[in-house]
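To start, I am sharing the structure in question, which I have written as structure tokens.
The complex appears here without one of its protein chains, the remainder shown in place.
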Amino acid sequence: VNPLVSVVMGSDSDLPTMVECVKALQTYEISYEVLVLSAHRSPEQTTAFARQAEARGVRVIVAGAGGAAHLAGVIAAHTSLPVIGVPIDSSPLAGFDSLLSTVQMPPGVPVATVGVGKMGAKNAAHLAARILALESKGLSERVKEKQRQMTEDVLKIATTLPAKLKELLDKKA
Amino acid sequence: VNPLVSVVMGSDSDLPTMVECVKALQTYEISYEVLVLSAHRSPEQTTAFARQAEARGVRVIVAGAGGAAHLAGVIAAHTSLPVIGVPIDSSPLAGFDSLLSTVQMPPGVPVATVGVGKMGAKNAAHLAARILALESKGLSERVKEKQRQMTEDVLKIATTLPAKLKELLDKKA
Amino acid sequence: VNPLVSVVMGSDSDLPTMVECVKALQTYEISYEVLVLSAHRSPEQTTAFARQAEARGVRVIVAGAGGAAHLAGVIAAHTSLPVIGVPIDSSPLAGFDSLLSTVQMPPGVPVATVGVGKMGAKNAAHLAARILALESKGLSERVKEKQRQMTEDVLKIATTLPAKLKELLDKKA
Amino acid sequence: VNPLVSVVMGSDSDLPTMVECVKALQTYEISYEVLVLSAHRSPEQTTAFARQAEARGVRVIVAGAGGAAHLAGVIAAHTSLPVIGVPIDSSPLAGFDSLLSTVQMPPGVPVATVGVGKMGAKNAAHLAARILALESKGLSERVKEKQRQMTEDVLKIATTLPAKLKELLDKKA
Amino acid sequence: VNPLVSVVMGSDSDLPTMVECVKALQTYEISYEVLVLSAHRSPEQTTAFARQAEARGVRVIVAGAGGAAHLAGVIAAHTSLPVIGVPIDSSPLAGFDSLLSTVQMPPGVPVATVGVGKMGAKNAAHLAARILALESKGLSERVKEKQRQMTEDVLKIATTLPAKLKELLDKKA
Amino acid sequence: VNPLVSVVMGSDSDLPTMVECVKALQTYEISYEVLVLSAHRSPEQTTAFARQAEARGVRVIVAGAGGAAHLAGVIAAHTSLPVIGVPIDSSPLAGFDSLLSTVQMPPGVPVATVGVGKMGAKNAAHLAARILALESKGLSERVKEKQRQMTEDVLKIATTLPAKLKELLDKKA
Amino acid sequence: VNPLVSVVMGSDSDLPTMVECVKALQTYEISYEVLVLSAHRSPEQTTAFARQAEARGVRVIVAGAGGAAHLAGVIAAHTSLPVIGVPIDSSPLAGFDSLLSTVQMPPGVPVATVGVGKMGAKNAAHLAARILALESKGLSERVKEKQRQMTEDVLKIATTLPAKLKELLDKKA
Partner (left out) sequence: VNPLVSVVMGSDSDLPTMVECVKALQTYEISYEVLVLSAHRSPEQTTAFARQAEARGVRVIVAGAGGAAHLAGVIAAHTSLPVIGVPIDSSPLAGFDSLLSTVQMPPGVPVATVGVGKMGAKNAAHLAARILALESKGLSERVKEKQRQMTEDVLKIATTLPAKLKELLDKKA
């Protein structure tokens, strides 16, 4: 059975960031595949992947890259599927380079850009889930359930705050 | 009949930017509505809108705002629909503020961010079309047709380049 | 007895920063409460908190958040109390994102923004004290006493400088 | 009778920005004075002003400046009143300089910073009103009334949107 | 006869910038062609162009683009010729986006990046001339002659400075 | 008689900025010369100028340049006189490039950097005056007189503020 | 026998970055020399080096520097060889200073700028190889072979991804 989401990255050094996307996809029970594809170092494979993804049953592509992060944009140019871009902070410029390279796409070739680094990698999964939920009642329920869970988690954390605060205040005293 | 895409903006001064989104949606024949909703000045209406959008049949929400652009994020917190954020360059800080306010969302509340200004407003429509195309064969065809058209347009422009170049070279001579 | 200052934060990972606010409030003997509230993950609780704060006797709200830091702005939209925003440097973008998301608020919904990180968390308490001192002669005296103390501290540090300088010069020699 | 709010600015070239603060204060019927004071060019007058403001009955000081905007910080060092800083975008660096110079104050000398330029100048008035409302039931009512008005204005604007949109779409057609 | 330099750009709206490159190439009598090719909107043509350029006799490729400027990088991925990238300031972000998107390329796929806008477009031609001069004694002489000319121009301008200065001083008096 | 201050700039297009330096030097009655010298286009003349300046009686060098502004740094490398750098905002990057290129000099080759653009050009003259005043009682008096004058000017402007404010308020009403 | 590429750097503290350039040159079997030359601290040697490089048989110069990185630009002003600039992230400003100081050169004195830090140092070698390959069939073959190798490496890495992903997922579980 083919995966619904392709998680691609420009280098295996991006994996510690992108694994956050994979873990979040798992919590939604969304099928996925994980690939290393470089817009610049394996351009033909990247283009071929992008062209064939839809026919293979892929519905959403998540692409993470650092530096001059062209991966998401190049894939978006060769598919009509929605492409989510994750800017990775792997250069000395702290992710400003990958963010601007990913988000400032020309009209007609959109990349749905999420935040820089692990935070963004997680949100790529959450965004993919929202998109896929449009055509799956079950997934739509899981997204809503997850939002409720997220709220409950925040509320539970809230109850642990006094103890954590006390610990910090004591430690510094 | 209910619209598939809600195009919302924080102020009517954002309309000259967001009209680019509307025009691009029209070319796809995607039904839409256009609303002014402020995360800060009409927060209850914004929250109510976000909560009811899915039940009203809306599938994708596009939210454009400038400055500390919270609109897309606040809407994403109250719906499980995909939300596309358009950072608008309406403050002296050239859109760096609206871009960062829109894209750097915490895990679980993703905003699919596109580029700053009119370029981004257009791409919000193109991204919405790609998402909606997942469940509409007709729209999927129109997206692909549009991509082909876009390519043809670039190729046509290419043929007019020598004349334009000559004009520029002559003018400056 | 109800607290005068609510110190809220978007996540318990913000606590090591925001504890600096708490410690500074303690030196003023200002009553406070500390809460985790997320503009995006527990929006209803956040809105409810903001709407009820004034009636509960809260006079000033301090809100700290990182990334696309909407917390202070969203709270300011639902209360007429003064809201102080602390941008936290928790994303790879070093706090530029949280600073711009907090300070660039639209007209009518002001957030009194202080500096990024722990420095700002401390100043949120000092700013709250200045505001509350407007209606409390005792607190006004404590603020002034604190300013004198601060000056004395700097002067005392000045007397220890020669020894510290000598140590650094010797070490590097 | 003495004014409650002092609106000071570093140069009369800042007046077109700071007049937005004055106009917003007028809508609240808050008494004010407007002064030109330079942290660098009339430092003694600035210091004297800051030291005497509280005794003169001033409750909140709003200080607007551009470039290396030290005015708000220097005033905050010489008073225990709350000081609101308005960064003005008068240098080629678009207000990044005045924003960082105003907001990044050391612990103990807080400046309540609002947004860059006219947007911030307006919010300085709204923030002053929220602070002053803590000790004035009448003003508190006006702040709340203003918030309601602001919401109504947005809702009214919303009704005019279809016509404006049509005009823009027709013009471009 | 085939051109030595290909000047490509992502859109004909880049022509007013890139014409500066053409004019500078003309002063060196270097043969050139000018093409519109979009990394995103005509990706196949761009890839085909890049792959065939060397066989067609092209020696250096100059690629100008704005926003998320992927053009130079994508071309560099499909050729082993030297590629010069010109970041164009066509988005609200003043060219910071195109600069970072062009220069921060991953190892193995270098783009020789020049400055933002017209200044960079001119330098792309000067850089191409320096590269081509390595294999052409005649061109090497023209490059050196041009450098001498440039120096003479500066020295000549120097002689006109007193008059220009006087004019400015008089006007302002 | 030789000038005490050399005002040099990288191009005659910098003159409208640097004339502000000249005008301020005139108010101090400091002798000056104005030269166009390019670190890159007339490097030998620049080096020769820097090497000979001290022997010619020059005491302070002011160097203004835009973009990758190397002029002040290159001159500082060839003289032991104090060199003041004026970053000029002539590229699309708003002066961030010239500021960083001028100020971030390596240890041993300092450039006394002032603000970006006309504001900085004026301050280059004021800084030169402060340096030269160390060895001239007369000039020291003029600097102090100028500071007093500056204060008086601010105070005088203060008296005109009510009328200007009224005009602005009336106009907008 | 003389080297084809000169690798120069402003300080020996830049060597850990620039060694990446050397290692990449070795893989191409391109002859090189490595020199410390400072635009500011040994300007005469730098100028002399630049003037004599071509006569010594050098074909491409790679210059790495941090902070106000003038080295590449100053060398480009004294030679007609192609100069590649490597911005090094050695100051607190993360390489934004060295990048802008290197790339924003005035017309006529181009610096072929590559990315910040080690990534850029590697690409300087790859760019030099592409330039030198224009006149060497053997090197042209090695460049193409290297590109193929690079692609194969990415494809090989791709096969190891599932194991790496599993390890990361297990570790975090």
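In this document, chain identifiers A, B, C, D, E, F and G correspond to the written order of the chains, with residue numbering beginning at 1 in each.
Everything below uses one rule, namely that a residue touches a chain if its C-beta (ideal position, glycine included) is under 8 Å from a C-beta of that chain, and two chains touch if they have at least 3 such contacts.
It should be emphasised that the depicted structure is a prediction, and the values quoted were computed from it without experimental measurement.
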| item | value |
| --- | --- |
| Footprint left on subunit F by the chain that the document does not show | 24, 59, 80-84, 99, 103-116, 119-120, 122-124, 126-127, 130-135, 140, 143-144, 146-147, 150 |
| Interface residues of subunit D (partner: the chain not displayed) | 10-11, 38-41, 43, 47, 67-68, 70, 73-74, 76-78, 91, 93, 96-98, 100-106, 108-109, 111 |
| Touch list for subunit G against the chain that is not drawn | 11-12, 15-16, 19, 22-23, 34-38, 41-42, 44-45, 67-68, 91-94 |
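Everything below uses one rule, namely that only the chains that are shown with their structure count from here on.
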| item | value |
| --- | --- |
| Result of counting contacting C-beta pairs for A-G and B-C, higher pair | B-C |
| Duplicate of the C-D contact set - from D-F, A-B or B-D, the pair where over half of the pairs recur | A-B |
| Centroid spacing, where centroids are CA-atom means, of subunit B and subunit G in whole angstrom | 40 |
| Overlap residues in subunit A, where contacts from two or more other chains coincide | 11, 38, 41, 67-68, 91, 93-94, 96, 99, 103-106, 108-109, 111, 115-116, 119, 150 |
